[in-house]
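Supplied in structure tokens, the structure appears directly below.
Then we have subunit A:
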Amino acid sequence: MKIQREAAWVAVFIFVLFLGFRGNAEGQSAWQKVLADAEKEGQVSIGGPPGDTYRAALMEEFIKKYPKIKVEWDGASGRDKMARLMRERQTGIFNWDLYIGGSGSPLRVLKPIGAFDPFRPEVVGPEVTDNSKWYGGFDFGYVDNERKLIYGFDATSAEVLHVNWDVISPKEFKGIKDLADPKWAGKIAWEDPRQEGSGLNTALLFLLSYGEDFLKKLLSDPNIVFSLDRRQITEWIVRGRYPIGVSIPTDLLDTYRDKGVGKNVKALLDPTLGASYTQGFGSVAVFNRRPHPNATRVYLNWLLSKEGQTSWATHIGGRNSRRLDVPVGVPELVLKPDKKYINTQAEEYIPKREYIMKLGKELIRQ
Partner candidate 1 sequence: MEHRRGLFWGRVRLRSAAVFFKMLKVAGLKKSYATDRGAVEAVREVSFEVAKGEVFTLLGPSGCGKSTTLRCIAGLETPDAGEIELADCVVYSSHTGVSVPTHERGVGMVFQSYAIWPHMTVYENVVFPLRFGPRRVPKRELPERVRRALRLVQMEGMADRPAPLLSGGQQQRVALARALVYEPAVLLLDEPLSNLDAKLRLEMRSELQALIRELQVTALYVTHDQEEALALSDRIAVMQDGVVQQEGTPQEIYLSPANAYVAGFVGRMNFFEGKIEDGARNGTLRVSLSFGKVAVASPVAAEAFQLGRAVVVAIRPEDVVLRAEPYSQENNAFPATVSRLLFVGNRIQCELQVGSCRCEVEAEGRMGLRLQSAVQVEFPPERLSLFPI
Partner candidate 2 sequence: MEKVAGKTAGITGGFRLEAQAVAGTMALAVVAFLVLYPIFLIIFNSFQVARPGAPPAYGLEGWRIALSSSGMRQAVYNTFALLFARQAISFPFAIFLAWLLARTDLPGKGWLEFMFWLSFFLPSLSVTLGWILVLDPEYGIANQLWKWLFGTQNGPFNIYSFWGIVWAHLGHNTTAIKVMLLTPAFRNMDASLEEASRVSGASTLGTLARILIPIMAPVLIVVLILAIINGLQAFEVELILGAPINLQVYSTQIYRLIHQEPPLFGPATALSTIVLMVLFPLIFIQRWLIGRRDYTTIGGRYQPRPIGLGRWRYPAFALVAFVAVLITVVPMAFLTTGTFMSLFGFFNIEHPWTLVNWRRVFQDPIFLKSLRNTLIMAAGAGLLSVFAFSLVAYVIVKTKFAWRSLLDFISWLPSTVPGILMGIGLLWLFLDSPFLRPLYGSIWLLILATVIGSITLGTQIIKSNLLQLGKELEEASWTSGASWWHTYRRIMVPLLLPTLILVGVLNFIHAARDISTVALLASSSSRTLALLQLDFMVSGRYESAAVVATMVMILTTGVALAARAFGLKLGLRT
């Protein structure tokens, strides 16, 4: 009798094993099918961020892994693309599979015209959606209100204020509130918040942390220079012409610091300011009526995998991926586990951003 019971258990055990094995094989072959179809499609069309570093990170690395899938890469700046994309879709031309870039354009322009399909179903790879591998879990990354369409895979905390400490002594300038001090008249430059950009991000942060009056005071200050030229304000702070800079682009700043100029330009961290982060150019969305659905899935899978995110973090200077198992791009700007951050680029803040832009147009006298 005993042997019969043991044999039964072994049989059951083998049967369960067999089932599990078969299940895995099915999962595998589904993926193989997607891959095979993607290779038949032969191409994925991506509208990506401008510049050769992004292209290297997002296109060339992918091609190395999947040489049979071509990538058509449009690296025009987001705003240039928008007008074209809109009109194309209006006239029935659907050329694009994926959007990768800043979240502003897709939120304000493409989402309202219904250009995107839900994102989650397209992410089919096995280990990609593992919650333990992502900051805040996989679903933390959505930028749109419905948390369905636009996904941010980058999260880098923002340095909003830089000071050239060669020119200004740390004893005199302590925090953000000092911006309103008339002592610093003629020494502050700020990327123009009347236009979408990091200047606007900072203005939003000020609004949320310090209230409308403070922001209005700053915007109406005639001595603050609001410039559209990111290179200019970086150069100004590095040369000490405007030694206090709001929303200085850190990537540009690094090119100067690498060459030995402006070594003493450093961010001022003010604890009274709410911590914030942005996705930079690291958000992605899937176009509906896309021409290469399978290739899209393969690409997305790669992008959100460890390899893709490693490529992102290592190629792009000054940004961090939200994946926890990839190298850190900028240690000071990585999101800390238990801290609360504001995503200034989230869709919920768009009305406030528009309000600030309107304020800016009224108050800024330049």
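Quick note on selection: all candidates are chains of the complex that A comes from, given by their letters.
Keep this in mind: contacts are C-beta pairs under 8 Å (C-beta built on N, C-alpha and C of every residue); 3 or more make two chains touch, one makes a residue touch a chain; residues count from 1.
If you're wondering where the values come from, they're calculated on a predicted model, not measured in any experiment.
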Which single candidate from 1 or 2 touches subunit A in this complex? 2
What part of subunit A is in contact with candidate 2 in the complex they form? 50-52, 55, 72-77, 79-80, 82-84, 86-88, 90-91, 93, 95, 104-105, 108-109, 112-114, 192, 195-196, 226-232, 234-235, 239, 241, 249, 252, 255-256, 259-261, 361, 366
